[in-house]
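Removed from the display is one protein chain of the complex; every other protein chain stays in position.
Up next is subunit A:
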Amino acid sequence: MAAPLELYCWRGDWGLPSIDTECLTVLAYSKFAGAPLKIHKITNPWKSPTGTLPALKTREEGSISKPSNIIIHLRKQKYNADYDLSAKEGADTLAFVSLLEEKLLPALIYTQWVDSKNYVDVTRSWYAENISFPLNFFLPNRMQNQQLEKLRLVRGDPMLEPGEQLEKELYRDALECMTLLSQRLGSHKFFFGDFPSSLDAYVFGHLAPLLKIKLPNGKLQQHLNSLDNLRNFCSNILLLYFPSTGQDNSSHKTPTHADGSDFDSEPHLRRNQILSALFAFGAMLGYAILTGIVSIERVQPQRALQARKRADDEEAD
């Protein structure tokens, strides 16, 4: 292969290489397998060759968007992170990926896209800030509808309405799933010994956003924080395989706030603001005096006095 494959995925934030679960899974797998990809981190899904993210541009098969298909394609290119696994471990991988998709993913979608406080405060505001101008008005809402649709299909209930009952069921499943994962991981570094495999990529993709994105309703996050080995597992992968984003995070925190407005880059911002306010006030005052709005108030009583005096004088005359 002459040129490296190109991978399109969502931009990262909060110390994550990407904020999207599927993108994270693919990124982690490509790092584990050592695949030399040219990675485009973008914030406009319409720029990706398939219209969704993540997307891998290949020469033979066109563009692929589903994470499992991307992983299969990378495997065909001899970038295989599961080479050393036994048949039993391969089966375990399939089984635990099913577990993640059935139990944890619905709760993940719920907590990010359906829970109204989390959606308005964090998810929508992040996408609205990062997606470019005309798209940012409708794309976040469209994405929410797609995610809700996905949730309905996974649960097999077309009439599904978000509510307390649903939330409780989803969270119960998800907490159980995290506990099971934690038990399976035990004190190992990765799920199958000392080297990461595709299962580690999937687990990382699902758990890292929960761990790093601070949500106002953080029930899942609290539970994850109480499972030390899973938390360490995620931060280890971040540290070992995505060192640049990890460092970015600490120095990134302050600039994210500063990025908000364009004026922030000027050093004498406060002074200029005060000066311009003073200038504006002075100009208004000058105008008021010139047109006589202010002066009349002051002069009137004297004139009235003079007028009365004159009238008195005339009476006296």
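Here is the rule we go by: contacts are C-beta pairs under 8 Å (C-beta built on N, C-alpha and C of every residue); 3 or more make two chains touch, one makes a residue touch a chain; residues count from 1.
Methods note: contacts and distances are computed from a predicted model.
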| item | value |
| --- | --- |
| Options "Metaxin 2", "ATP synthase epsilon chain, chloroplastic", "Acyl carrier protein" or "Sperm-associated antigen 6": UniProt name of the undisplayed chain | "Metaxin 2" |
| Of A:Phe96, A:Trp113, A:Phe204 or A:Tyr241, the one touching the omitted chain in the full complex | A:Phe96 |
| Touch criterion as defined above, residue of A:His40, A:Lys66, A:Lys189 or A:Lys219 at the omitted chain | A:Lys66 |
| Residue among A:Ser125, A:Asn145 or A:Gln183 that touches the chain left out of view | A:Gln183 |
| Footprint left on subunit A by the chain that the document does not show | 66, 87-88, 90-92, 94-96, 98-99, 101-103, 149-150, 153, 156-158, 165, 168, 176, 180-181, 183-184, 186 |
